[in-house]
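Removed from the display is one protein chain of the complex; every other protein chain stays in position.
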Amino acid sequence: MPSVSFEHIVKRFGAVTVLDGLNLTVEKGDFLVLLGPSGCGKTTLLNLLAGLLDVSSGRIMIGDRDVTELDPKDRGLAMVFQSYALYPTKTVEGNLRFGLSARKLPKAEADARVTWASELLQLTPLMRRKPSELSGGQRQRVAIGRALVKHADVLLFDEPLSNLDAKLRTEMRLEIKKLHDTLSPTVVYVTHDQIEAMTMATKIAIMNGGEIQQFGTPDEVYENPANLFVASFIGSPAMNLTNARFRITDGSPGAMFDNGTKMDLTGYDFVSTPQDGDAIAVGMRPEHFLIDTQGTQQSHSAFDLTVKMVERTGSDALISLEFADDQLFVRAEPDRAAKTRPGETVSVQYPTAKLNLFDAREGRRL
Amino acid sequence: MTDTNVMYPRKPKRITGRSIAVLVFLSMAAMFFCVPLYVLIVTSFKEMDQIREGAMFSLPTKWTLEAWHFAWFEACSGLNCSGLRAGFWNSVVILVPSLTASIALSMVTGYALALWDVKWAGPFLFVLFLCAFVPFQIIMYPLIRLTVTMGIYGSTTAIAFVHTVLAMPILTLIFRNFYKDIPPELIKAAIMDSGSFWRIFVEIILPMSGNILIVVLILQITSIWNDYLIGVTFGGLGTKPMTVHLANMVTVSTGTVSYNVNMAAALLTAIPPLVIYFVLGKFFVQGIAAGAIKG
Partner (left out) sequence: MPLRWSRITPQIALAPAVGVTLVAFLGAIGWTILMSFTRSRRLPEYEIDWDNPFRQFNRLFNDAGWQISLQNLIVLALGSALAIVVGFILAAMIERERRGEDVFRTVFLYPLAVSLIVTGVAWRWILNPQFGIESLLRGLGWESASFNWLSDPATAMYAIIIASIWQSAGFYMALMLAGLKGINTEIWSAARIDGVRLWRVYIEIIIPMMKFTFLTCAILLSLGVIKAFDIVLAMTNGGPGQSTWVPAYYTINAMSAKGNLGLASAAAVLMLLITLAVFLPLVALTSWQQRQARKGHAT
């Protein structure tokens, strides 16, 4: 299973530059998720790797092969499409076999692969059916099977689950994950769904505006977002981001919010230290708040805040609190939320180590 | 209409009244449209004596196939008096290669233009679009010279060749518009799976083309069969299609005119496309719509 690397990739469509000097390397066996809002260039990047689009400049390597100028079929890839793209006039078996058509395989080998894939994906009873006679989940499995029979070293997925309903999506997510664990191919998977990214990826590349905002493990991008975009994009419910000014009081760092509220930042692991008076954004994850804890914990900031609204989402609840001319969303147990009424005061605490501070102008992490 | 009945219980009566008026009007219009076919049919079964009496709408007093027999076996077209059958077989001989060549050529062209990344596809399509509407007269003489140079002028091959050339732009546009609606991901998947232009065409695209193929087939059969101008221009002695034979038969007539034979000959010429039309009318409508609007 080879690694995949993009080197100084530039892609223009006419006068529009979609990707401008992008670099990215996927280690072999990695499950890379390209995550970003629509129009961020993630699908373009995938199509460039597949060979369905041509780079304007730059180089794409698979293992130690330069595939930049190769035809798609010669790149040793297989791809699963959003719409499944099953051949409507062929049976399930025909679809699997057509995937092998560019490879001059002996018949026995082709048969063995088709059988293997159909058993792996429980397609055996469906082999004689046409795609129009299959359910969405079955079509999805055929599309994956068509990719697997090729024994490709690198598997590409282009938003493969977005046409499925919520329940099936959860099932297929697990199934793809399981396939990766057993066959461990190198996977490049494009999605705009962060839950898919967090659950399946070994590496996530978050893209926006044709640039990679952050590349790291799911935990890294979640707990240590590299900039404001990543911080606001990753997480549902989203991270609370509140504007403040950086203040050094008596030699210890702190944040002063617009309404005068102060927060001690001692114990925060600064990447780079800002100047006194710089505009910053303070990020707090809704789930890291402690509610009703007696006494101030070690290196926590404590606030008493007024409740604005309570939202129940089923397994969870969100309480929105008035804070510094803004609001903070705090995750709470449903039982606790049920007792809360707008207008009440709630005391919450937030651990300084879990804070995320950003330069408000440039967006980078501090 | 049923919806309305539910919503306005008192209205159905008025609507039915209007419906009857509309149906009566449509039926009268339909009768008017049927008149030419009707007189063709009844006249072709009459004897000349009855025709001379002048009641053109009356049914034959004695039904006879004589005129049909004569039109098929003996009627004169120019100096050749072996009936329409020679023209019929010429038309068949012209039709088969014209259909095969024009459809094969435009199908592959439409497929390549719609689904493959060809840089100059846009300008080429625009030129084809223009060519589809060019009057035949402006390319007629050069095509005569071209077929003379190729050594086929005056043969059914020449007629088939010209049909193929003339149909290529519009058929290509029809096929291209059909293939353009194939989901792009499907062709991407096929390119990754196989990458072979011809293999994808034969295994994936051709099996998906059934509907449009019938539409184009009907469009082409009727237009080639009914053509007069190309046949008369490019055909030689003994290779002219049925329409040309018919035209000669009814215009250049010596002595008394056998109207019943003329009508039978016209019907014989009209029967093949009419049969196709009545059997596959739905596709015919799609065909003319595709040929007209999408062109």
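So that you can tell them apart, the chains are marked A and B in the order they are listed, and the count of residues begins at 1 in each.
In the analysis below, a residue touches a chain if its C-beta (ideal position, glycine included) is under 8 Å from a C-beta of that chain, and two chains touch if they have at least 3 such contacts.
The structure presented is a predicted model; accordingly, all values stated were derived computationally and were not measured.
Chemist: Of the listed residues B:67, B:84, B:174 or B:250, which contacts the missing chain in the full complex?
Modeler: B:250
Chemist: I'm checking contacts with the chain that's been left out. Which of B:67, B:84, B:99 or B:168 qualifies?
Modeler: B:168
Chemist: What is the set of chain A residues that contact the non-displayed chain in the whole complex?
Modeler: Touch with the absent chain occurs at residues 69-72.
Chemist: For chain B, enumerate the residues touching the unshown chain of the complex.
Modeler: For chain B, the residues touching the absent chain are 1, 3-4, 19, 22-23, 25-26, 29-30, 33-37, 39-40, 43, 51-52, 54-57, 105-106, 108-109, 111-113, 116-118, 124, 127-131, 133-143, 145-146, 165, 168-169, 172, 191, 195-198, 222, 225-229, 233, 243, 246-247, 250-251, 259, 262-263, 265-267, 269-270, 273-274, 276-278, 281, 284-285, 288-289, 292-293.
In this text, only the chains that are shown with their structure count from here on.
Chemist: Centroid from C-alpha atoms only, then distance chain A to chain B, rounded to Å. What do you get?
Modeler: Measuring from centre to centre gives 57 Å for this pair.
Chemist: Note which residues of chain B are touching chain A in the complex, please.
Modeler: Going by the criterion above, the answer is residues 183, 185-186, 188-196, 199, 203-204, 207-208.
Chemist: Can you tell me which positions in chain A touch chain B when the two form their complex?
Modeler: 47, 50-52, 71-74, 77-79, 81-83, 85-90, 98-102, 146, 150, 158
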